[in-house]
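With one protein chain removed, the remaining protein chains of the complex are shown where they sit.
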């Protein structure tokens, strides 16, 4: 399948097979995401006074913190659902994964800016833009990983659903950016809505599992489901 | 047992079996807890002067730091005792674990606030409240994990002991909160007391191990102990 | 060997065998040490000016940073040499390990204080005291782990050498503390000297390996070396 097969064999003799396994890349990504999730608290400034009013005054900090925490946790969970199917880490997967981590890492910075300016329009718009860029990086990673499963009909269906869902998320972010200039809290609510959509990673997969189950009952005995994927099944779009 | 068994099989074909293993979730939780434990030191401000008096003046920092460190270490140890029995990471376990990590992560923030206000009443009450909320998140996780062991009589006994212990901890926190307004140091001592209760994770389990041992000697030969659990044994409450 | 064997078996049925494996405890300790090592850089304040003089003026920062970094790296390496022989994590090992990590974690704080006061006497003495306390925690962990190997003559020899080396280290720290009040740089040099002693973890072990090798040649055929250890070999002290 791979045109450079003989060359790949020669290279394997030199660098060994798979210097970076999917498990190791997943562990590294887990580490980076765990750190992003946890250092965010260091960005928060404690109130100078010991009064309840001083703490209540910091509500934009707590709102921003909760949304960002939930958001990054959702990325972590979905990243695992993604990587679970990766068979081999090639260069495009490696670098699109680094790109995704890069897009997630300034979230504590922009969260703090938005919080310290008390959800001002421009910082909130920048925050939503960060989310859009991270969503786009996720989309790219999804497509790059998706190429490995090509040929398996089931996976193609799931990938397509996943990518469609991702495009919906990106569209919601695209709406959240201009909205930030008029109603920053509505903009934040839109960002939060996307995180909710992803909180149950197998939501869409379950829907496809239902379809699949039905199909299996009807034509499983003909063994047609596992044939190499050659295009969308008739009547599916 | 699971009503959606056939659907689950179809879904497994799509996303693979167990995208997130208990081991990986444990490793991620370990990572987050290790970071919380260690970054707390970054919240501490070094004295401006090089005099012994300047260091001694910071005693609230050191007291708060020691209690929070010990407290988080205790959570780490007990988290392992918990997860040891998890067979499969389902969505409720996943999210109640994220919720627990979320409740632990602001501890450095509230520790710093309490320390920088020199154990003022309100910040100390907020600190105790954080502990109560984390204790409640632990209780929820305990119950959610407990559902997996249902049907095994031994486990049910242990889970019940664990949950009773947890409710006692939450009650002590509930007392510590109002106490903070009158005697912050007593409030802190109560929080510390709970950590002590959990420092030996198998303390209660050992007590149950004793009971179990006795029972085994008396009726082990009848094989009644391993029968599916249908309710509290007569004469146990 | 363990008097509570039957009880332990009953407890295993309840919590499973070994909720926390040596490997997991080692991984957690590695995580904490990696974080301590790396966040130290966050404590350093960058010079306000872009002039070479501004950077040169910060030499106490760089000296302190290098020593602390080297010091923590040495702990990391020796921790592995320690844990390599741990067969089972019991409660004393668990908590003396947490105590060691606790003693290492304020090193960035005291490093910064010493650096920001430009190696003033008192902060340098406090820094050396931190090192002494960490050394004592290491000594306790060594003794606690040592109990597991008891009965194996070779291990007893190595443990004894290790503990003697540790007591020497603690003595050097004890000297470094008063010295700090007269010559802070000499005090720091003493601390650095201890780290050098530990930089090659098997230095003393190698010496014992030599002794062992000789012994093996002389009496290996009698099989006396592997008999349970009952006291120091005659003529060894």
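Which chain is which? They are A, B and C, in the order written, and residues in each are numbered from 1.
Methods note: a residue touches a chain if its C-beta (ideal position, glycine included) is under 8 Å from a C-beta of that chain, and two chains touch if they have at least 3 such contacts.
Please read these numbers as outputs of a predicted model, since none were measured by experiment.
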Chain not shown, its touching partners among those shown: A, C
Sole contact to the chain not displayed, among A:49, A:117, A:148 or A:163: A:117
Identified contact with the non-displayed chain, of C:27, C:63, C:91 or C:174: C:27
Touching residues on chain A - with respect to the absent chain: 6-7, 10-11, 13-16, 19-20, 24, 27-28, 31-32, 35-36, 39, 42-43, 91, 94-95, 98, 101-102, 105-106, 108-109, 112-113, 116-117, 120-123, 126
Interface with the unshown chain - residue positions in chain C: 26-27, 30-31, 34-35, 37-42, 44, 46-47, 49-52, 55, 65, 69-70, 73, 76-77, 80-81, 84-85, 154-155, 157-158, 199-202, 205-206, 208-210, 212-213, 216
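The criterion applied here is as follows: only the chains that are shown with their structure count from here on.
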Arrangement of touching chains [line / ring / star / complete / other]: line
Shared interface numbering between chain C and chain B [over half = same, under half = different]: different
Between chain A and chain C, centroid-to-centroid distance (C-alpha), Å: 41
Multi-partner residues of chain B (each touching 2 or more other chains): 27, 31, 35, 39, 42
